[in-house]
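In this view, the complex is presented without one of its protein chains, the others remaining in place.
Moving on, here comes chain A:
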Amino acid sequence: MSKGIKIVSGAIVCEECKLRGDVTIGGGTIIHPSASIIAEAGPIIIGENCLIEEQTKIINKAPVGQIDNENVQELIIGSNNVFEVDCAIEAIKIGDNNVFESKSFVGNKVTITNGCIIGAGCRLTEEQTLKENTIIYGENCNMREGLDRPLPQTLQMDTLIRMLPNYHHLKKPNLVNNKKN
């Protein structure tokens, strides 16, 4: 395992996923094989109990022509986020309890707060900050406000925590969860 990758105990990180650069993965987070997390412009910190499915691409990408070593921008992703199959995330900052549905795209000028849902195939490219509980859906990226945050995928996560170690090699956690101690 290359240095710079920190996996807190309790996280399930499959061996076949691609981690590059300074990546920190919180406890209880599940990363499927063939997901890629690339810390190109700065470190990526992923919170607890996130679900990162196959073909997800989370990239910390600096805006074009702004790569400098002095001004390191880190991408902080909160807890209980779900990244569904083949979504591409280059956001500035992501809060808690968000859902990124399949094949969605979030550009590198977007800040996402809490409880947002980016619908399947929706593309967010313009500079913006999504308010809490915003739902983006449909072909034309219609926007509406949800009543509350989407429910966490507890059942699915529990099954995955049980099943994934049976069929995949896992990366060993190298950090002990400080909170519990």
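Going forward, contacts are C-beta pairs under 8 Å (C-beta built on N, C-alpha and C of every residue); 3 or more make two chains touch, one makes a residue touch a chain; residues count from 1.
What we mean here is this: contacts and distances are computed from a predicted model.
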For the complex's missing chain, which UniProt name, "tRNA (adenine(58)-N(1))-methyltransferase catalytic subunit TRMT61A", "DNA repair protein RAD51 homolog 3", "Dynactin subunit 4" or "RNA polymerase II transcription factor B subunit 2"?
-> "Dynactin subunit 4"
Using the touch definition up top, pick the residue from A:38, A:62, A:85 or A:143 that touches the left-out chain.
-> A:143
Residues in chain A touching the chain absent from view | 117, 119, 134-135, 137-138, 142-147, 150
